[in-house]
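Here you go, one structure.
Of the protein chains in this complex, one is absent; all others appear in place.
Entry: chain A
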């Protein structure tokens, strides 16, 4: 079963996103996104992307979801709806759960799925090797290229972040 640990983590990722998308009260949706972010980070780690996985934790969970949590605390209701307290929410969550269990059973019975591409189970733990990558992590070198080949990308994203701040100040000006 440990051989399928990555597939299990991606299944928990899907179930937590089903929990977000069945729309309980937003604070529980944020909780579902936290669990989903942690599982997604684990999946990325197991494919060898340590920097990008830690970026999910730091930027996504630690930056964006904290802001979402504060905004939700500002605009929340007195009795928040959890997944089991409302029939509609529980029905949506149960439907997503059943869908995911069907997919998992189909995958585990067959071993490979032929929908549009061929999804086979070998690539979970055997990665295609394109030769010698030296002593450097390819992923770290690719991200470091953001400052050499991707200099124009840095300029564009920095400028759009600045314009985003100006837009937000304009929206929240009021009167």
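Annotations
The criterion applied here is as follows: contacts are C-beta pairs under 8 Å (C-beta built on N, C-alpha and C of every residue); 3 or more make two chains touch, one makes a residue touch a chain; residues count from 1.
FYI, contacts and distances are computed from a predicted model.
With the options "Radical S-adenosyl methionine domain-containing protein", "Beta-hexosaminidase", "Trafficking protein particle complex subunit" or "NADH-ubiquinone oxidoreductase chain 4L" in hand, the undepicted chain maps to the protein name "NADH-ubiquinone oxidoreductase chain 4L" (source: UniProt). For chain A, the residues touching the absent chain in the complete assembly are 6-7, 10-11, 13-14, 17-18, 20-23, 25-26, 29-30, 33, 36-37, 40, 43-44, 47-49, 52, 55-56, 59-60, 63-65, 67-68, 71-72, 74-75, 77, 88, 96, 99-100, 103, 107, 113, 115, 117-121, 123-124, 127-128, 130, 133, 138-139, 141-143, 145-146, 149-150, 153, 157, 160-161, 164, 167-168, 171-172, 174.
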